[in-house]
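As you look at this complex, bear in mind that one protein chain is not there, while each of the others sits in place.
Per-chain residue numbering starts at 1, and chain names A, B and C are given in the order in which the chains are listed.
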Amino acid sequence: MSTAPRKFKKILIANRGEIACRIIWTCKEMGIRTVAVHSDVDRDSLHVRFADEAACIGPAPSAQSYLNIPAIISTAEIFNVDAIHPGYGFLAESSYFAEICAACNIKFIGPPAPIIRLMGDKVKARRAMAEAGLTVLPGSPDPVTSEEEGLKLAREIGFPVIVKAAGGGGGRGMRIVQAPEELGKALEAASNEAAAAFKDGSVYIERYVQNPRHIEIQVLADEYGDCIHLGERECSIQRRHQKLLEEAPSPVLSPELRNEMGDAAVAACKKLGYASAGTVEFLLDEDNKFYFMEMNTRIQVEHPVTEMVTLADIVRNQIRIAEGERLGYTQDDLLIVGHAIECRINAENPETFAPSPGLITAFNLPGGPGVRVDTYVYAGYRVPPFYDSMIAKVIVHARTRDLAIARMKRALEAMVIEGIKTTIPLHLKIMDDPRFKAGDISTNFMEHFLTQNGSKIAKNRNGAVALAG
Amino acid sequence: MSTAPRKFKKILIANRGEIACRIIWTCKEMGIRTVAVHSDVDRDSLHVRFADEAACIGPAPSAQSYLNIPAIISTAEIFNVDAIHPGYGFLAESSYFAEICAACNIKFIGPPAPIIRLMGDKVKARRAMAEAGLTVLPGSPDPVTSEEEGLKLAREIGFPVIVKAAGGGGGRGMRIVQAPEELGKALEAASNEAAAAFKDGSVYIERYVQNPRHIEIQVLADEYGDCIHLGERECSIQRRHQKLLEEAPSPVLSPELRNEMGDAAVAACKKLGYASAGTVEFLLDEDNKFYFMEMNTRIQVEHPVTEMVTLADIVRNQIRIAEGERLGYTQDDLLIVGHAIECRINAENPETFAPSPGLITAFNLPGGPGVRVDTYVYAGYRVPPFYDSMIAKVIVHARTRDLAIARMKRALEAMVIEGIKTTIPLHLKIMDDPRFKAGDISTNFMEHFLTQNGSKIAKNRNGAVALAG
Amino acid sequence: MDDHVSQTPGDEAQVDRDTSIERAPVRRRRNQPARSDNSVNMDELRELIQLIRENDFTEFELEREGFRVRFRRGAEAGASETGASGVTTSQESATKQPAGTSTTTETKVTTTSAAHPGAKAQTEASEDQDLYIIPSPIVGTFYRAPSPNADSFVKIGSSVEPETVVCIIEAMKLMNEIQAETSGEVAKIYVENGQPVEYGQPLFGLKK
Partner (left out) sequence: MDDHVSQTPGDEAQVDRDTSIERAPVRRRRNQPARSDNSVNMDELRELIQLIRENDFTEFELEREGFRVRFRRGAEAGASETGASGVTTSQESATKQPAGTSTTTETKVTTTSAAHPGAKAQTEASEDQDLYIIPSPIVGTFYRAPSPNADSFVKIGSSVEPETVVCIIEAMKLMNEIQAETSGEVAKIYVENGQPVEYGQPLFGLKK
């Protein structure tokens, strides 16, 4: 696994949007040249403008551009890059892409391909992490193959249980089962949904936890077996398993629990031979017991909240590690100062959540103390309908959580985006919510919040908000 | 001096530009309503847009609007505000204005009027601070009234000496004198210049220090005698006594020297009965001896670098102190993390420094980790020719000074302002300068830098860059 | 001291420290009315075209907040293309490239923007294009009469001469008598008695 340190001269960024810009910023700071790839509708995107070189690799649909492995590898070869940063989404968790990169002698900036593959299979990941010492929720060790087997398992675990797809996440292929008689139907429905979504109908059963919190630990591991964590992120505010806003630190974690969870994540990553930045996602129950859910083997959307409170540049660390450098920090170097919150600004109707692509006619960013905005749009930019609706992230940092909430509010008030609808009004309402202010949140928060606020949207089609994927 | 705590409901901001916006942000975070005042050419300024209430108080010339005390007080009374924040410049150091506010029962957010008056007179300030325990440069205790007196003094001090105006700063009324025969002419010239600029021809003599650094200490003092410092700012990069960029911490201060300078500033402020935020400016010589220069009794342009490395909100502290709250922190609470740099972006030709007001046709702000931009302009805004040319401040924060320089560079590269000329290219060159990168700077830095870079501008008309005012 | 100066360049650099209170210059100025009529109306356009034709204009351009129209006629027009539009550029692009926040805040005036005491009067006065407007020369409180029980200085229909006192504006406990500075007949009064007024806010409309 370990190789001699190699400095990158040029990196290709196999992504678009704010994360592509984010990666360019760090490359510029490191003196590394960047190559942007883009679809033909993304010519005016800022990641194209700010990269040193760029190539159009295909038409608008992702399958023919941002997921088009031959076109990306071909571009990497033409421009003679040393490494590829996949960002998040698209090819970031494709072990196949990581292997192709390796075969072409291009460093994939991420963990080794076998770990990506392992963590992509939720059943195998669960088993591997249990073996590596993490507690997992009581459930089936393998995919459930029959109703009888499932019923036996569910009785052992105790109802309610949750049926989950082995092959994916994002809430698809999930069913909460309250009683034995519902199980057969739930297994079938979840399996069908999983087969359609992930080309893999395997499902497994787990204990269902009421009012769980989604807490994740950011880890950094080098190729020489060193690994540290950068504390946790609180990501319980989700709608349909999509995170809406994230915080660091979590309002409920004591320093002891933080250390316990962090140490557990680090120990498991060391056992796995993990190398790169990564995130271990835990479910925290009302008794402060935490259970491994899954591991994300890439940079995450919400990484800035950790950067704000630790002053670490996580992308820089990814690149340094990929260059074969040693971590250079020990766990004792970690200093968490203040509180950070990130709001994801989506081009969506804030009441119906319908996408709202189109021309941005006016754009003003908030300044002042403790405000960071990561975005790729500008006044005059037309948000294309082909990709993710997230157009910006507003991140604030302040001494305390209360001050951070006040700061987020004023930052959102000063942020002007016209021509399209955005989720800014939704976030402003969340900042005013008494339960949110009190830190009294779980993954069920948004369901209650939207009901109370008379949202026009239909509920989750499962009729309940399940565990966060 | 001390009064019972009083919560402000509404504050009038007697200023414009980025600092008016900056104050509004903090007021919003504190739940305090804001009233903007503005001249009739400033209707489209962001401070007017983002305040809760606003009044046009006069035509473009400052004397008839932003310096128009009756109009400002009248507005304060009409809108029934509790306090006035003067920002920097304009009326921020007018003890007369502070007195009028007090007479009208409006809290002036700043120190008591007598201290403003004392610090406004450079000769008296020098004497008062010497009495309060700070070292001052050897020099005349009172204004020099004749050439003979001056000559006697200068011989005692030792040449070279510097002649300075008692009534002001900004480089006006200053002359460096290398030899006895130059003194008479220098005294006369400086006095005439001072009389024209400050309506006060008094001048005094001080030892002239070669290659001094401008180091200033940020202090916070409450109305009950508590006072702490927030570390230093390095402000040696100046052109004609105007700061161009600032840093925190200084690359040359050891923790011991920081404590020594900070403690000295705090002790002096306590003796003076200072209350509010304030800055004690020191000259640091090549032997690390520091001498009091002057005290600024207001918020400073460069306060954000301190905010970045300490996570303190200095405006918030000003307001809290003015409300009669106790400081609530002790010196041991101070934590300085990482390194911050601020570049002042002026609407000026970066080579000739000629003002460049006009329409901003394109505007893009940098995002990403560790970047803060304080500004009041936007695409479509017309920078008026009537006021200060500073249109934005770019502040970066990173773990080390080297990383902060790299970060500033990429932030400036991503900052796009078109339609007018700005000092961005100048700052980019400074970031690449080997002496700057090595931290090898003094108040003479810019003179050498501009000569080396073949600047088209005329030199300081005094033929030398004197001490920073 | 640098900041002190930095905000106040040129002759205004110095705050008059400790000198006697400055009196705001109590002189009025004519404010240009700004009309904002945001919809395109085909009838209006037709009328415009008719007018331009009849009047033999070779070029016509109209621009308002978020609205701009321009016509040109005749053969010679094309020649000076860049120059011709060059004349209008700066102004034009200011509104045309709504870009950043200018549009923004304009469209949001009712929600996020600051509350201006004179906003209503400004709008009203802008519709009275035929009237000569007396604006407030200072910030203060508007009084129509010298004392609560006295008669108003002027009312609708009053004839005024340049020296006629039309109202009082109180600022810092001082009662400032405001003169008409022109002659005419009072046709409109935009401000209520006792209401705060800002600099430049329309007070009276005069028929000349």
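In the analysis below, a contact is a pair of C-beta atoms (placed from the backbone, for glycine too) under 8 Å apart; a residue touches a chain by one contact, two chains touch by 3 or more.
Bear in mind the structure is a predicted one, so any value in this text is a computation, not a measurement.
Of the listed residues A:S74, A:N288, A:Q331 or A:N444, the one in contact with the hidden chain in the full complex is A:S74. Which of B:D200, B:E325 or B:E413 touches the hidden chain is settled by the complete complex: it is B:E413.
When the full complex is taken into account, the listed residue touching the unshown chain is A:D40, out of A:D40, A:D263 or A:D432.
Considering the whole complex, the residue from A:T26, A:S140, A:S191 or A:Q238 that touches the absent chain is A:Q238.
For chain A, the list of residues touching the undisplayed chain reads 15, 17, 36, 40, 44, 46, 48-59, 61-71, 73-75, 77-79, 87-97, 100, 104, 117, 120, 168-170, 197-199, 238, 241-243, 294, 296, 298, 300-301, 359-361, 363, 378-382, 387-390, 419, 468-469.
As a working rule, only the chains that are shown with their structure count from here on.
Centre to centre, using the average C-alpha position, chain A and chain C are separated by 52 Å. If each chain is reduced to the centroid of its CA atoms, chain B and chain C end up 36 Å from each other. Measuring from the averaged C-alpha position of chain A to that of chain B gives a distance of 43 Å. Looking at chain B, residues 46, 50, 363, 378-379 sit in touch with two or more other chains. Residue positions 97-103, 105, 112 of chain C each touch two or more of the other chains.
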